[in-house]
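In this view, the complex is presented without one of its protein chains, the others remaining in place.
Letters A, B, C, D and E mark the chains as written, and numbering starts fresh at 1 in each.
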Amino acid sequence: MTRPSGRAADQLRDISFEMGFSKYAEGSCLIKFGDTHVLCTATVEEKVPGWMRGSGEGWVTAEYGMLPRSTHGRMRREASSGKQSGRTQEIQRLIGRSLRAVCDLKAMGEIQVRVDCDVIQADGGTRTASITGAYVAMYAAFQKMREEGKLETIPLTCEVAAVSCGIFEGTPVLDLDYDEDSNAQADANFVLTGSNGIVEIQGTAEEDPFSQDEFMQLLSLAQKGIGELAIKQREALGLE
Amino acid sequence: MTRPSGRAADQLRDISFEMGFSKYAEGSCLIKFGDTHVLCTATVEEKVPGWMRGSGEGWVTAEYGMLPRSTHGRMRREASSGKQSGRTQEIQRLIGRSLRAVCDLKAMGEIQVRVDCDVIQADGGTRTASITGAYVAMYAAFQKMREEGKLETIPLTCEVAAVSCGIFEGTPVLDLDYDEDSNAQADANFVLTGSNGIVEIQGTAEEDPFSQDEFMQLLSLAQKGIGELAIKQREALGLE
Amino acid sequence: MTRPSGRAADQLRDISFEMGFSKYAEGSCLIKFGDTHVLCTATVEEKVPGWMRGSGEGWVTAEYGMLPRSTHGRMRREASSGKQSGRTQEIQRLIGRSLRAVCDLKAMGEIQVRVDCDVIQADGGTRTASITGAYVAMYAAFQKMREEGKLETIPLTCEVAAVSCGIFEGTPVLDLDYDEDSNAQADANFVLTGSNGIVEIQGTAEEDPFSQDEFMQLLSLAQKGIGELAIKQREALGLE
Amino acid sequence: MTRPSGRAADQLRDISFEMGFSKYAEGSCLIKFGDTHVLCTATVEEKVPGWMRGSGEGWVTAEYGMLPRSTHGRMRREASSGKQSGRTQEIQRLIGRSLRAVCDLKAMGEIQVRVDCDVIQADGGTRTASITGAYVAMYAAFQKMREEGKLETIPLTCEVAAVSCGIFEGTPVLDLDYDEDSNAQADANFVLTGSNGIVEIQGTAEEDPFSQDEFMQLLSLAQKGIGELAIKQREALGLE
Amino acid sequence: MTRPSGRAADQLRDISFEMGFSKYAEGSCLIKFGDTHVLCTATVEEKVPGWMRGSGEGWVTAEYGMLPRSTHGRMRREASSGKQSGRTQEIQRLIGRSLRAVCDLKAMGEIQVRVDCDVIQADGGTRTASITGAYVAMYAAFQKMREEGKLETIPLTCEVAAVSCGIFEGTPVLDLDYDEDSNAQADANFVLTGSNGIVEIQGTAEEDPFSQDEFMQLLSLAQKGIGELAIKQREALGLE
Partner (left out) sequence: MTRPSGRAADQLRDISFEMGFSKYAEGSCLIKFGDTHVLCTATVEEKVPGWMRGSGEGWVTAEYGMLPRSTHGRMRREASSGKQSGRTQEIQRLIGRSLRAVCDLKAMGEIQVRVDCDVIQADGGTRTASITGAYVAMYAAFQKMREEGKLETIPLTCEVAAVSCGIFEGTPVLDLDYDEDSNAQADANFVLTGSNGIVEIQGTAEEDPFSQDEFMQLLSLAQKGIGELAIKQREALGLE
């Protein structure tokens, strides 16, 4: 088996973070997983949703969108069709849950962080790139708050990152791009912490069901990949 | 650890299927997982969605809803709020994928099966009960078509069923009810075939990330539970 | 003239109430008018709509829905089409008005009762079955409040029930089922109190206008039918 | 009892029709029931709804709206709130049914008439004025078609008109205006043909249920009033 | 060049104002620019939008709509299609800005004026007629408030009126009607004050771009036309 991109089975695409891509956001980065480019911005708001007021705790939420021509053919603009698709809602709920899993909401105090993940260009793995970049944007926003004396410590317990793995032409491979994704027999998205704790797993058989053994191989690839992503996240944030 | 319901850690709730609950649907059942009751109806339509016409293949799709007072407090009616929530869309997409995973779409010919899963009463696990019941309703619809001479064989490759597992007070347990679900540290929904092939896994850490080891224990519980569910499905369908 | 069901012209379908069908609702019943089955649940809320606050009076409102496969062919799910049809709104407004007509809103105090009428199976007369069952569910909710010491007396002045009558093959008949309804020359829904007071009348000529005489015959049939329904309501509530 | 307007109990308000109020519509009138003014326009379209194509029959449909400041206080504009209220839908369905009841759809051939009833000023009875004016606008459109040789005869079997009656301070009165309507104990809308055939009856008790006897008095008033309205319709159309 | 209407190039259509057309509105007029008829009503509300509360200033806003059969063919009713078109929103924003440009919001105090412009019949220039009539309706509402002692002076600094000009068959002409508008090479809407101050200019080349010189000729025609409109506005308000 040769991957269309020529990568080894356990090799990530080129990963990069362009920090501070947005002039206004409290934290931001343009994350690239190869040709998948996502702009992640973190907005800090002084108030939490109504149902949390007075709790002393903070909240983190996320929204996700794709520019109409981020894809091979043009997609319909969701603002114009008047609603977000099921897929969009599913992804933004996943991003929010993933970020909250490593957030110390009590330590945040009553603020809300809204992370926007907007796909500028899509070549597979937009949700995993979004989570990986969203963490960095949120961390940067907290760094800014600490510099401004609004926070004493960064209220994050660990890195969180995500990657997709799948079975392509019978072989488990790491970090599917679009060509692989559209032909994979199985496809799983893993959201893990930097110390390999499981935050979220979503595995789907595309055609035939897959075995426990195959699933374990995918998880193992994900652990390797996310270990590398966590290092790159720390580098981007100037922590290594 | 004692489960609120007094069940053993690896014990399902009482499971039952009331076949033919709906007078009009081609196939239907009222499935009960303890106090979780879901009405599943399968409708056979002679035409497939536009993008499939002429392909010679069939299609299966699902919709999910909850009656407003199926829950402890009353939920807002989605028809009245004017849109389906992200959660609803996520679930109905999951049901559809799960059913298609065991369907031989080519063998169906150009027909569409629409399965509606309507929660009459909810006590945790509505999505897993929906998948388990939807399979039975769809099978019954195919049986009816076979009796009417419209199909020669049932175009299904295997049973598909689903169950949720989670870590409750430190212990992995099978088939969470609402009391457990709202206090579980981790929660995973498994969709497996009757022969233990993995169709879909969705695992979410509620608070702290969970370990690979814990995840394997949940998977193991799910395999046991789904083995039992598949037997009950066959019994309900008069196949055992 | 022979009715498709073999019933006499002034004969109701088999009527039954399954009390407490819902585990959570303050009051509930599954009402059956023959093959028309409607789940009615009454939810008691401690607060009234904004425009009533401080008035010291209560409010009663209703919502109505049909499960997609409650009908011969599958109907589109209203939650998915994004709005309630004109017919749905018309019916739920009618149910609400009918209930309020026998409610002593002052005696209720500042609470709101929301009644949900969800059609599980439809064979004609879903709106009249809904009203008849909604009264019973609401009464049961008030009984529960009285038992809990939240109300001293049931704030209802009289039973309210509904039935449709129509002219089928030239003969006025009581309680139309679907076969009759779709072929009736005239169709009228009567909402009357247990003591034959008129709460609401909606009569519609399907093809040719009908005469005052014919209308009086329909009203007379309705009075007989509703007298019987009121007895069954009291029986279901343990009042006779 | 003295009516606020000084009218006798069985006296209509001043009724007038300003024919041809709209320059473009195939038929139109501005109907006035006292201070209630409704612009009714009939549009003839060469094609029928999809489900009727090839049937050889025509169709009649209606829409209803109120200008935001047609009322005492300003109402929200429905186009701006993004949907038509339940009341609006109820009324436009009623207008459509009423018109179809006197239309010979077969004789129309495959055309559709859309009648728009837009309330310019509202002082009670907008739905009954709408029906009464809609008939005239539709008749005028058919007259124009006959003049143009597109129809041989007017495909209408009889006049149709509507009026509301109610019990005001204990006395049954004809043609309620806003002052009366908001204080009536009972309120019924009657849609009758020019020869007193019943097309539609909608009676509602506002507070206490009303008796069969009271209802008969309202029907009798309506018969008198609609007799007068039918004469005015014929005069407006140049038929008397 | 002869204009279809026979008017001189710099000649307005017949302009008239029917004051007090609406019985309930604080100020109203039916303005006619030839066959373009717009009902303008001004509603005074005691409260301003949330973001202005406590500012001591007032606010003016406008809504615009067209009756479905105000046009040659029938337009779809916006309330029924569920949203206002881009064109509608553009026009109502323009009307609001134009009115605010001549309003002394401080002098108004914390009240809001809502002006509704509803097109009864359209023959080109509905937005310019709307602005011209809206000013008069708003002025009349202020007059009423002054009479009632709620305002000491009319908080308006100047008249505001609008007219469209365009290049028709090579010649700049004033106040385009529908026949001219649909064939004009260029079309510009001018909103000017009674003293020829520029409030808003919207010029659009329909086919070929137009020159600065042509534009100046259109502006010059507009200045003449608006001078005349301002006189008619004052006459309608009894100020001359």
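Miscellaneous remarks
Everything below uses one rule, namely that a residue touches a chain if its C-beta (ideal position, glycine included) is under 8 Å from a C-beta of that chain, and two chains touch if they have at least 3 such contacts.
None of these values were measured; they are calculated from a predicted model.
Within the entire complex, contacts from the absent chain reach the displayed chains A, E.
In the complete assembly, the contact with the undisplayed chain comes from E:193, out of E:36, E:61, E:132 or E:193.
Screening A:43, A:164 or A:233 for touch with the missing chain picks out A:43. Which of A:90, A:116, A:159 or A:214 touches the hidden chain is settled by the complete complex: it is A:116. Only one residue from A:28, A:130, A:164 or A:233 touches the chain missing from this view: A:28.
Contacts to the hidden chain, counted on chain E, fall at residues 83, 86-87, 89-90, 92-93, 97, 101, 158, 188, 192-193, 196-205, 207-212, 214-215, 219.
In the full complex, chain A touches the hidden chain at residues 22-25, 28, 35, 39, 41, 43, 45, 63, 65, 67-74, 77-80, 82-84, 88, 114, 116, 118, 120-121, 123.
By our rule, only the chains that are shown with their structure count from here on.
Fewest steps needed to get from chain C to chain E, stepping only to touching chains, is 2. Both copies, chain C and chain D, contribute mostly matching positions to the interface they share, with over half of the numbers common to the two. These two copies of the sequence, chain A and chain B, are related by a rotation of 180 degrees on CA atoms, to the nearest 5. Distance between chain C and chain D, defined via averaged C-alpha coordinates, is recorded as 28 Å.
One inter-chain figure worth recording: chain B and chain E are separated by 60 Å, centre to centre, where each centre is the mean of the chain's CA atoms.
Multi-chain contact residues of chain D (touching two or more other chains): 83. By the definition given earlier, chain contacts exist for A-B, B-C, C-D, D-E.
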